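So the structure is just underneath, and the comments pick up after that.
Subset of chains shown; positions unchanged.
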Amino acid sequence: MKLIRDPIHGYIEIPDRLLPVVSNPIFQRLRHIKQTALAYMVYPGMNHTRFEHCLGVMHLSIDFLKFIKSNSKLDLDDEFIELIATTAMLHDVGHLPFSHTFENALLVAKEIYGANVFEKGKRTHVEYGIKVITEGISAELERIFKNVDDPIGFITRVLSETPSNRVEKLATLIISNFIDADRSDYLLRDSYYAGVGYGKFDIERLKRLLYFDNEKLAVLDKALPIVEQFLLARMYMFQNVYFHSVVGLYNAILSQAIAHLIVNDVISMPENLDKFLTFDDNLIFSKIHHVRSELRDAILYRKGFKRVKIEPSNECIDILESMKGEIYEDVRSSGGLFVFHEFNDVPYRERRDEAVHILTSRGVETLGSKSSLVGSLSEIKKIVVGYHTSVQSLGEKYEKIISGCVKGR
Amino acid sequence: MKLIRDPIHGYIEIPDRLLPVVSNPIFQRLRHIKQTALAYMVYPGMNHTRFEHCLGVMHLSIDFLKFIKSNSKLDLDDEFIELIATTAMLHDVGHLPFSHTFENALLVAKEIYGANVFEKGKRTHVEYGIKVITEGISAELERIFKNVDDPIGFITRVLSETPSNRVEKLATLIISNFIDADRSDYLLRDSYYAGVGYGKFDIERLKRLLYFDNEKLAVLDKALPIVEQFLLARMYMFQNVYFHSVVGLYNAILSQAIAHLIVNDVISMPENLDKFLTFDDNLIFSKIHHVRSELRDAILYRKGFKRVKIEPSNECIDILESMKGEIYEDVRSSGGLFVFHEFNDVPYRERRDEAVHILTSRGVETLGSKSSLVGSLSEIKKIVVGYHTSVQSLGEKYEKIISGCVKGR
């Protein structure tokens, strides 16, 4: 066992079995992928990386499993716990430079600049991840988890959210769920580095009240306030940090820059492991002088761009979405000096078996039936429009459109 | 200026003008009134007192005024700021032993045991406060605030929420409001001593975004998430700490004990300042051997009582309220070995000019019109039923009633 100092969880204990996984270059590479892309433009402390986040998710997954095993009298041996922990730790290894911003850049390249790129929206990193794990570490994992039949299959099915048995189902729920080890870690971690209180919730109590019952991950009903607090914490982090207008502006600019690099063949999508290993934030910075100076200076020195400061109302957002063709054309014709960024997130929703489950004296119920507060949570939609001062007229055009339609909040 | 170390605000600076107020026995007495009565039975760290809370409220009121003055370009001199701070600091000096629990005990004494006592519900401490300030410190205050016409009148009108001019209105809003210095301090403070995270909110940002506009205290619209966070923080503190079932049980028992002390003339309501000065938590403890041993042992050693563990649903609460005569009779006939405690709180509500106000580009609007989330907050109602093990049958009677009617959460 090895101990790593972590500001969020104190010490993270790495079980011996996981040491070679941590040392593998596909995992070490995450030291060079920032967790929250250019959020540091607004919150200067947010330089943290996917590396520490993934260690944190691994740590929490073991913690969660420890309590679930004891609360639900599960028969789950250490090897399976550590296989789930490995899966948790590797869930982000497929992220491209600047994480979700690269995924957005692929969309920009495809939809605005007509590039022919591999693009799977927010699942792009999952697909890459499975590929990278298979190529880079499968032999090692088979050696480590020698009592498990097909560990790579296990990891693949869990990460692609297609579990084929009960343990895989549990693993999937712990890693990808409304309340899971991934979200728990990033809320606590991102709010720590941002220096804001929004993302805090009572993790100590939450983890002690987790159950796995009837193939559902559930929390005991007395944890209901913590569940609400968790969903709200996440919503506030989105509203205030991830979807901050200025953060949006700079990620839009960075998306343009990356799209240009792709379109102009300065960079190309990694086709083998070796290339993937150097496909990180540093690569983009090293190529940044290949993009036009206005974009470069904005990214490096926060220079030259402005943003339309009026917040589009929901009606406005609909109108803007209906004129997407024109907007894309303006982005294209300005060579990326006019930028446009859409945010959206669903804080909570129930459909089919997608729900937070609550364990009451009457069995497992859904959160929606127990909490009026979560019913009030609606989709967060936001549009950020920005422009370089040299294309002021484009900025004014959209400022006029938005002022015209602003009504509600 | 004097500095006092405070775990919540770091250092509290006491302006020179307020030093004699802090030193006055009517304020020092608050060292002997616990902030949260017997909450320490469940949260062992909650031994903190009204003394430090009132210093905290004073501190925050100055902070709030500093930002409001600058944001709203108010003309408010130091003497008025410090008069408001004095009012804030003195807002709880009228509290009786164990604060709100004594107010509840007066109700028990009157309604269950038919005692003829001075009882004004949750305003009892306000009435006592004004009396104590007038008798104990008015000459001093007139000397200190020599440029203010009638400082006692000012304080009286503000504490009784009947302001007669703009500054008094501002003072009232800063001290008694949905979001105010009092609540801000107690949420942060109580959660610190409880060791829970529920009560935290972003006070640093909130105070910087306060405005006083058109006789309304408002927050800038970009603070909307903090306002929601504040109201939820308060709601969670009520649900989890103040209205914790076991906290309720022991405060019900303490209410019985105090009511017995009153009914049996062991203690009587303080009629003059000297008597009031020793009317504190210690007095109750010193008389505790005059109440029956079952109550005493419960209060001193957490011994002997149980609680009906099923949580009454809202329908249940209505049924229990409709049978209050019978319940009171059971309490009375058991000599307080059967206890009953009602909790209720309104997290947020708008009526007449009672609302949180939001300053937007369109002027001052109410929170309700801007936040769907606060619309989902409903009144918290809760009933706790407990009994000494020697009157088990009474416990079983109510357990049966409650099991019978439990339906919703």
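A and B are the chain letters, set down in written order, and residue numbers restart from 1 in every chain.
Please note the rule applied: a residue touches a chain if its C-beta (ideal position, glycine included) is under 8 Å from a C-beta of that chain, and two chains touch if they have at least 3 such contacts.
Owing to the predicted nature of the structure, the values given are computational and were not obtained by experimental measurement.
Trainee: Fill in the total copies of the single sequence across the complete complex, 2 being in place.
Mentor: In total, this homomeric complex is built from 4 copies.
As a convention for this text, only the chains that are shown with their structure count from here on.
Trainee: Once you find the CA centre of chain A and the CA centre of chain B, what distance in Å lies between them?
Mentor: Between these chains, centre-to-centre, one finds 42 Å.
Trainee: Which of the residues in chain B come into contact with chain A in the complex?
Mentor: Residues 196-198, 200-202, 221, 225, 228-229, 232, 236, 239-240, 360, 370, 372-373, 375-378, 409 of chain B touch chain A in their complex.
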